[in-house]
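Below is one structure, written out as structure tokens, with a few remarks after it.
A protein chain is absent from this complex, but the other protein chains hold their places.
Per-chain numbering from 1; labels A, B and C assigned in written order.
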Amino acid sequence: MTFGSGAMTNSINEIPDSKVLFIIGSNPTEAHPIIGTKMKQAVARGAKVVAVDPRRTEMADVADVWLRLRPGTDIALINGIMNIILANGWEDKKFIAERTEGFDQLRAQVAKFPPEVVSKITGVPVDQLIEAARIYATAESAQIFYTLGITEHIYGTDNVMILADLSMLTGNVGKENSGVNPLRGQNNVQGACDMGALPDVLPGYQKVTSPTARAKFEAAWDVPIKSESGLMLPDMIEAAFDHEVRAMYIMGEDPVLTDADANHVREALETLDFLVVQNIFLSETAKLADVVLPAGSFAEKDGTFTNTERRVQRVNKAIEPIGQARADWQIICDLATRMGYPFAYASPADVMQEIASLTPQYAGITFERLGRKGLQWPVPDAEHPGTKFLHEGKFARGKGLFMAIEYQVPDEPPDEEYPLLLSTGRRLSHYNISTRYSEALDSYAPEELAELNPEDAERLGIKDGERVKVASRRGALETKVRITDRVLPGMLWMSFHYKESPANVLTNAASDKVTKTYEYKVCGVKVSKVI
Amino acid sequence: MKTLLDPCCDRCTHTPETPCRDYVRCLTEGPICHDDPACKAEKQRLLKEIKPNEENQQIFVCTGTGCASCGAHNIVDSLNEEINHQGLANTVNVVPTGCHGFCEQGPTLIIEPRQILYTLVKPDDVAEIVQKEFVEGERVERLLYVDPLTNQPATTFANANFFAKQTRVVLNNCGFINPEKIEDYIARDGYKGLTNALQKMTPVEVIDEVKKSGLRGRGGAGFPTGLKWSFCRQAIGDKKYIICNADEGDPGAFMDRGVLEGDPHAVIEGMLIGAYAIGADEGYVYCRAEYPLAIKHLEIAIRQAEEVGLLGDNILNSGFNFHLFIRAGAGAFVCGEETALIASIEGKRGMPKVRPPFPAQSGLWGKPTNNNNVETWANVPHILRNGADRYAQFGTEKSKGTKIFALTGKVNNTGLAEVPMGMTLRDIIFDIGGGIQNGKKFKAVQIGGPSGGCLPDEMLDLQVDYDTLTKAGAMVGSGGLVIMDETTCMVDIARFFLNFSQSESCGKCTPCREGTKRMWEILDRITKGEGKEEDLDNLEHLAVVVKETSLCGLGQNAPNPVLSALKYFRPEFEAHIRDKNCPAHVCSALMTYSIDPDKCKKCGLCAKSCPSGCISGDKKTPYQIDVAACIKCGTCADVCKFGAVIRA
Amino acid sequence: MEWITLTIDGRTVTVPKGTTVLEACRMNEIPIPTLCHDPELSSYGSCRLCIVEIEGMRNLPPSCVTQATQGMVVRTQTTKVRDSRKTILELLVANHPLDCMTCQKMGDCDLAKYAYEYRVTGELFKGGERRHLPLDDSNPFILRDANKCILCGKCVRACEEVQGRSVLDFSFRGFHAQVGPAFNLPYSESECVFCGSCVSVCPVGALTEKKMVGQGRPWEVEKVQTTCPFCGTGCNFDLNVKDGKVIGVTSNPEAPVNGKALCVKGRFGMDLIHNSERLTTPLIKKDGEFVEATWDEAMDLVAQKLGEVKQEHGADAISVLSSARCTNEENFLMQKLARAVIGTNNIDHCART
Partner (left out) sequence: MCEACEDLIDPKETELDAVIAQYVREKGALIPVLQKAQEIYGYLPTEVLKRVGRGLRIPLSKIYGVVTFYAQFRLMPMGRNVLRVCLGTACHVRGGAKVLETIEQELGVKDGGTTEDQRFTLEIVACIGACGLAPTMMINDEVHGRLTAENVTEILSKYE
């Protein structure tokens, strides 16, 4: 990363006082509704909004400028905006001089993206590009918000880095209401990363490749730790497919529905010698398992979640587990013990003690301190009040490094055979897979409604509410369609909530070279009416 | 043809873009910037054309809403016809004007300079009027106004009782200028007050002058105008607004309409002066949509003022800017309350806001805002033209100046009357108003509309000013005087006002929304003869709670008509409840109908018109009413030509 | 900070400048009834229940919008004040159904609380006109009974000021005023996204959580604050528990991120906890079919199988998928299991969705 790790630099409750919101590849009012409401409060208090999205989201409706770019052309767009900023001398020269390096390479790169060219690539009119640049660059403070519309591309990392460039170019980072904020998708994706549920880092982003880091944990755990990174999810799937991985233990997730190219995932898991799935429902993945372990829901256990603004908060047990179900942490402890390494934790509070002792960001955290309000990491010691926003004064890596980013195209753009561009995401009334098990929510939004532009509908002879067959190179499904100008012509949008219309049998498993994030946002499909 | 507004010669450089500070004075006393007898003569001639005199006699025809509805426009047309026909066009001049105020006798016309007043004029009278007045130099006696008390015809309008006791300051121009011509207003010293303010005074001095005049808000509460202005002037704000409240919603009041229709520039000049004093550069006139003519005249006036540079930027080269806009109300009485009015201008439901903050701090769009009603603004030019002392000579110690009252109801001379503060009700009702119609007995006068109260005859010698009336349980309000005679039922009147208040309540605060409704229900019960003994106490208790706990003036004053009626006419309420009797014979449910066999001419009209078919009889036997079946609608009594049906 | 001193019911109290009389009273445990006031919303001053007597002020000013000033003398419990409050409550009750026995709000209803405290009889204005509006039962989440509405406007302000949506507003006026979506359509036909903020602020039974109807009375329910298991925002709320069952969710004003605000999933999606399809026992697949097993059977099998794979193919032949849905503690333990117990770095989760 150009200045730090993947966490919100600012706090959610700073949002209502923002002067400028630059929202790109993110649909907060549906995917992060409460953050969405805070943004609308900001608008009510006079904040300016730049929305960048091919889809007409609610924020696009209230935006001062809505840049309706072609999916996947974000890099060109941001380069163009930086080009305009430099052309008008709107950059923050003092900030650039004092807190950044690599500006010259950036300038050279950006020079290749004059507004006219960018307008051609992105399909956004020049005057809108200029207005957006003016609003963002000339504001006293401005926040960037992005979500999976930025990361779920094969060049997702580059997308993120160029946003960092934009913020540093204008000095809109490292102060209140100024920063670059990823809105993390899942309730505890931040925490899972913090806790080192990643193949390359131990808790607290301490590299497995670092001898000192390993030494610390080996001392604490009294076992050797492998020095080379392990497999990322997509590689695990491939390795399973190639019989290099023989057994998998999957807790709480359902890759068969949530991972790209689902059919391929299913095949891979079927080839395993042994599969254990631990979940609260018999998920599509669980159906493939040799052993299924019933877990307790969040209401049935104690613990902590860490939200997208780095706030560690309590989860409190409200009821006993249903039937014989057990809390995931108890199951893991049991297994470890049975495998000859006793995990003797009396409670999650004990676990947090060990976490604090090994994770610098969590050093000052205890269940007692979290109380009703939680704490925002880093919390270096027992007195520290927590950290509202990151990078004040200096970046994690010292000076912020400008990265010159080259424009790239998606792995599988539409073509003659698969003429429509499929993009996927979440809707307000559901959350991934689990909310389907809420009677209330499911009766309210019982089925998929893929969004199709009137032009295409006209051409394909499809009417609102009709059922269609959607096919990609990897698979096919049936779904109802909603005809709406929320999507661009040539585009189809689907959620991935519905196992009846599992969008991920269509999506492309090509992934980002660094993070291995699948390109959920772009692949080619064809649509035909079901007769 | 050249008008007073045109430059006398090419030495005059005044335009809205290049304004001249002496523009207004120049038109009437000019030229100022150069001395040229020819120009002077020219200006004097044009001035004469406007002001009536022997060579230029003028017929002022009232075309205010009242007279217009009685065909005043036809009269104007036939007058012009007749005059041309008689070849008098260059010596006689017909001027359609705003309200003369004498609505009862409309259409009226006044011939200047002779001050002749003709009343109840019809188109057929026109030929005779022109012949007699302008050819033979005679009067048309039969059209002169006759005093109902003395039976003497009034030789001039000034000695007609209706006008004689009035002091016309605000209404000075009403009826004597063409409201659609700014030059008429200027010819009668219009915009001189503004010129004085801009040329000779600082904003603070203007405010002090208004304070000194003792002017108090004419909208009802009577808050000192100068003080109000100073609050808004002192308030911090990058922008300030002023508002003219022309949402004259009080049933029985129409003085604001009279002023807007008859002399719109007086209001504009008043607002200009106020804006200069307060430091506002934008203003709104919020006028109810029920006043189309007022809005029309106002629109014309604003356009004309803009054309000559009296509205806009750098007015009279003083650096002072002011822009004026009209907003038509959409029909909600509560919008007379200033915070509701502001909400309405902002495009919201007209629901009052809690104060503080007061509009002077945070009003229209959160900016400091000053709001006065039409009559208040119209007073201001006089103060600045003639000085506070001249103004303050009228009125009482605490209530200075004059007040326009709208005389209506069972009085002989209905219309608009402007009198000095402090005149007694008796003088207004009997001298100016000419007493009660058809020799009936005075019973009560309702002052101040739904916010005011009913006063009985023992209060007739009360001095009309803010404090005295409030003490008596009424209020000046906007100045509606509804006169009631013995045939008016006070319970029915109280019920009428509560019905009005509860249907106009915005519904925001509990006491007004729910309380006025329940008060009305109790009163309705009583008029239907279903009143209970405890009703009066409950009613009084509820009235006090609503008065003391409601959010805005509407709710706080809605109980006044009930409380004052209970105070002065309690026996009449008790009669309804205990004796199931309406002394005034108004509450139909409490009435019995019978037919006097001696008076009955056996025509059968009553039987034919009786909706419940409860009247029987025939050519030979007098008709009779089956009291049991009678629904007490009163139709029989209305249709009977011989007064044979007895109400009791 | 500038401080001012005033007298309330004979007590001398000192509060920061800019405090309202109501706040001053509440800071000092002096009870004042309110129906339309909510610290999270703009002040409205419409219910008039918080009226007090203040020396030198005419009428009875509402304490919620009256600023406390130096030397102010306030009386909150005089006969006049109490009588007026009682009359206002009588007026509200006169236009409010008296089906408290079966009302979902029973035990948690502010109107009922004050009516009881002020000995309201409901007799005073008996027989007068009442509202008769249809029940809005159009959606799975919110029940709207406009006849119980007291027009305090909290829901209108919450929808506009907190949610920025303005689905609700007043319509008509005076006695006929009501609150609802445009054209008073049912919620289901409006722009409503069912965040339930309106429900969370309603002081009476006009807006209630449909799924909680008949499930439990406030005094039977235990409230447990916790963190929402859905998106990454990290909203907090109270799980309402009765007899070991989660019957619904209510806002917790303490919530650091979201205050009273929630979205449709957080407020109404928790019935998934007791979904009949929940796994209640370990399952072992025997020739293609799942059969129920004991924990010992299942856990021994897992331990044994993983052991075998490690033996035959090495630790890296095992991959562990942790979960962004589970707690920090569980993720920590899972990666420790992978690294310390199994001995592989093959640990990952769907970090990227």
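In this text, a residue touches a chain if its C-beta (ideal position, glycine included) is under 8 Å from a C-beta of that chain, and two chains touch if they have at least 3 such contacts.
Because the structure is a prediction, the values reported are computed rather than measured.
Although it is not drawn, the missing chain touches B, C when the whole complex is taken into account. Interface note for the absent chain: among B:G66, B:P368, B:G401 or B:G434, the touching residue is B:G66.
The missing chain, though absent from the display, is touched by one residue of B:F254, B:Y276, B:W377 or B:W520; that residue is B:F254. Contact with the undisplayed chain is limited, among B:G137, B:G319, B:G347 or B:G643, to B:G347. Considering the whole complex, the residue from B:P203, B:G270, B:G309 or B:G415 that touches the absent chain is B:G415.
Contact with the omitted chain, checked across B:M484, B:I526 or B:A644, is made by B:M484. The chain not displayed touches chain C at residues 165-173, 181-184, 190-191.
Listed for chain B, the residues touching the missing chain in the whole complex are 65-66, 68-70, 103-104, 106, 248-254, 257, 289-292, 327-333, 344-351, 365, 406-410, 414-416, 446, 449, 480, 482, 484, 488, 493, 496-497, 500, 504, 506, 638.
We take it that only the chains that are shown with their structure count from here on.
Chain-to-chain contact here is organised linearly: an open path runs through the chains from one end to the other. Closest to the middle of the protein, by Cα centroid, lies chain C. Note on chain placement: the centre of chain B and the centre of chain C lie 53 Å apart, centres being C-alpha means.
Separating the CA-averaged centres of chain A and chain C is a span of 29 Å. Residue ranges of chain C in contact with chain B, taken from their complex: 43-49, 51, 59-60, 62, 65, 67, 83-84, 87-88, 91-92, 94-95, 124-125, 128-129, 150-151, 153, 169-170, 172-177. Taken in their complex, chain C has these residues touching chain A: 139-141, 161-165, 193-195, 210-211, 222, 224-236, 239, 241, 244-246, 254, 256-258, 261-265, 268-275, 277-285, 290, 295, 298-303, 305-307, 309, 312-313, 315-353. Residues 332, 349, 351, 354, 356, 502-511, 513-518, 521, 538, 541-542, 545, 547-551, 556 of chain B are the ones that touch chain C when the two sit in their complex.
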